[in-house]
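Omission of a single protein chain aside, the complex is shown with its protein chains in their original locations.
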Amino acid sequence: MTRMVLSGNAAQAHAARLARVQVVAAYPITPQTTIVETLADFAAAGELAAQYIKVESEHSALQVVVSAAGLGARTYTATSSQGLLLMHELLHWASGMRAPIVMGVVNRAVAPPWNIAVDHTDTVAQRDTGWIQFYAESNQEVLDTVLEAYRLAEDPAVRLPAMVTEDAFYLSHTVEPVDVPSSEEADRFLPPRDARAILVPGTATRLGSFTGPDHYVEFRREVARAMERVPETFASVEEEYRRVTGRDHGGPLPLYRVEDADTVLVTMGTATTTARGVVDDLRAQGLKVGLAKLRLFRPFPVEAIRSLGAMVDRIGVMDRSFTFGAAGAAATETAAALYGSPHRPTLSGFLAGIGGRDVTPGEVTRMYRALLDDRASDVRWMDLEPTGGIVHG
Amino acid sequence: MDRTERTMIEIRFHGRGGQGAVVASELLAQAAFLDGKESQSFPFFGVERRGAPVTAFARIDDRPIRLRTSIDAPGVVVVLDPGLLRTTPVTEGIRSGGLLLVNTAADPASLPAPAGVRRAAVDATRIAVAHGLGSVTTPIVNTAVLGALAAATGVVGRTALEAAVDRFVPAFHAENRAAVDDGFAAVRFAPADAPAPAPVVPVPAALPPWPEGPVASIPSRALRTAAWRTLTPVVHTERCTRCNFCWKFCPDDAIGFDAEGYPVIRLDYCKGCGICATECPPKTIEMVAVAEAPA
Partner (left out) sequence: MAKLTLPDSERMYSGHAACPGCGPALAMRLLLKGLGPKTIVSIPACCWTVIATPYPTTALGVATFDNPIEATGASISGLRAAADALGLEGVQVVGFAGDGGTADIGLQSLSGMLERRTDAIYVMYDNEGYMNTGIQRSGATPRGAWTTTTPVGGSARGKPEAKKDIMGIVLAHRPVYAATVNPAFPEDFVRKVERAAERKGPRFFHVFAPCPPGWKFDSDQTIELGRLATDSGIFPLYEVDEGRYRVTRKGGALKPVAEYVRAQGRFRHFTESDIAALQAEVGARWEALLRAERETAAPEAVPVAAH
C-alpha cells in the first residue's frame, strides 16, 4: 500500500491498472479525459499491459469493450455526459451480452446549454440499462469501488457491467490523499477474469443471437435475476476487500449518525461529505439528524432503505438530477421502496447542485430545517437564485 | 345482446412469403368492413422470407373486437400452399366443427385434418395462372382463395370482396375480381363422413440447457427448409460432366456428391431457387413442380 495524492480521475486510472485490464477503449470528453490520458501514460511506461484502443466515438468505445469482453478480456473505458448518452444503445448490449465491463463515469451536466459541471442526469438516465451503478464520495472510494466493481461484475452469480461514477471536478479534478493498494494486494483481491460462457474461436457459437417472443423474456429475466443477486454478492466482495486492504465503504447505503435519529437525509456523491458536516453541526445543537449515502443506485437498495425507514420519522432525499414530469429519481425510488414497507416515514424530495451549483452547508441545513419543520414536499428546488454577474473568463 | 354468444369468426392464413397470405388477411378484413362488420387483420411478425412459411390472422365480428392476440384456436384455417400440409401443423388448435380450406387440385377428402373438421379445396393456382396473376412458378393465389372462402363460409360477401379488390389491390383489378369469382364458383367440399388422414405433428428439437447469456450453438441444419420449395431440382446424371457448377453456386449448401462425384440434392434444405439448373453448363438439372417431383 502506498499513500499518494490523487485526483478522482487518477484514482480511476490506478484502479484499472491494478485490475490488470486487458483492453482499454478511449475517447476524450471533459472532464473525463485525464483518466484515459493517465492510462495512456501507464501503458507507455510499461505499467499496464493492455491493448489500448483509441476510438472515434464513445459509441465505438463501448462497442470495443463489449466485443472484447465477449471474447473474455477484462476491459475498461470511461466517459461522461454526452458521451454516456451516445453510449446508451451499447449500454443495453453490454448487459444483454452479460459483459462484465467496468466503466468510469464522471458525472457532468447534459446540454443544452453546454455545461461541464457536475450533475447526475447523465447516469441517472441510464438506470434502466442493466448496469450496476455506484456513486462515489471520495477519491479513495473511487479507487476502491472500481476494484470491487470488477470482482462483483465478474462474479458468476452476477456477470453484469458496472459503472463507477464520480462528480465532475469535485472529485475528477480534486486531489486528495488516497491509499493505493500494491499490485500484490490487488492481485490477491482480484484474480484474473474467469471467462467461462463466452465466445470461443473455433466453435460454432453465436453470442447475441435473435429470438421471437418464445425466448426473449427468459433472457431478460436472467439479467433481472443477476441484478437481484448483486446485494448479497457485493456484501461478500466488500468483506473480501476489507480483509485484503483493511478498508471498506459501508455497503450499498452507508449510514451516519442514524442510531437515535428521527430525521435523515439521503444523498449521492460528494454532497454527502458536506452533509456529514452539517449533521455534526445540527447534532451539536441537539437535533436528532442523520445521513444515508446512496452509494449503490442500481440495483436500488430496497431492503436497506426499508430498514432505514423503520428507524426514523422523516426522510429527505437530495437529487442532483431531475426527471422532468416527475421528481428526482432517488426520491421516487425511495418512495417506491418504502411503499412496500409497514414503516413509512414522511418523505421529501430536494433538488440541489444541478449543473454544478454548489451544495453548501447552508443549503443542506435548509433541507434539514424543512424536514424538521415538517414542511414535506415531493419536489423542492433549492437555491434557484442565479449567482454571479456577466464576467468574461 | 347476449354477451356470451359467440359471433366472432377467427381465421388463420398459412402461406409462404411472396404468395400474398398477409394481403389476403388484410383484404378479408377490408371486405368485412365494407359488409358493415368489425374486423381486424395482422401478420405474425416473424422472419419474412420469400418461400418461408408465413402466418396471418383475421377476426370478423358484429361487435367490437376485444382481443389483440394471435389466433391459436381458429374457426377457419386457410392454406395458400398445399406443400405446407406436409411440414407445418396448419390445423393446430382448429375448433371442432371448423373449416380447413386449402388451395389444391387434389380431392378435399385427401386433406389431413383432425376429426370433426370440415374440409374444402379450391384450385386457386390454376385460377391465378389463368388470369395471369403472379408468375407460373409463384402465382399470386390470394384473391382466388378469398373467393372460395366467401363461398365456403359466408363470412364476407362476394360483392364486398370485389369492392375490396378494387380499393386496395394496386393493380390487375379485373383479373383479381375474376379470380374472386372463379374461386367462389370452384370450391369443393369433402363428404362429412369421409375419413381424414392425420395432420403432421411437428416434433420440436429439445432446447439446450438455458445459457446465462444469449449464446446459440445448435447448427441450423436442425431446421429443414424443404417447405420453402415450390420447384425441385432433378439431376439427370447421364449428361452430367461433374463440373461442380451446381455445388459452387448453391446459396444453401444443399448440393453434395455421391461416391462417383455426381451431384446429390439435399432435399431437406433445398429451397428450389433454380440457380443450379440455370448455371449447369450441359443443362442436366431440371426444375419440376414439388408435387410432381420424385420423393
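Structure notes:
Order of writing sets the chain letters: A and B. Residues in each chain are counted from 1.
To be clear about the criterion, a contact is a pair of C-beta atoms (placed from the backbone, for glycine too) under 8 Å apart; a residue touches a chain by one contact, two chains touch by 3 or more.
As the structure is a computational prediction, the values presented were derived from the model and not from experiment.
When the full complex is taken into account, the listed residue touching the unshown chain is B:T225, out of B:Q30, B:T55 or B:T225. The omitted chain makes contact with just one of the residues B:R63, B:R86, B:R242 or B:K283: B:R242.
Within the complete assembly, A:G202 is the residue of A:G202, A:G286 or A:G325 that touches the hidden chain. Residue-level contact of chain A with the missing chain is found at 22-23, 25, 50-51, 53-57, 59-61, 63-73, 75, 89-90, 93, 199-212, 215.
The chain not shown here touches chain B at positions 17-18, 47, 49-52, 135, 137, 207-208, 214, 216-225, 228-229, 242-244, 247-254, 257, 260-263, 266, 268-269, 271-275, 277-279, 287.
We adopt the following convention: only the chains that are shown with their structure count from here on.
Taken in their complex, chain B has these residues touching chain A: 46, 210-217, 219.
By the touch criterion given at the top, residues 96-98, 159, 197, 199, 203-209, 211-212, 218-219, 222, 226 of chain A touch chain B in their complex.
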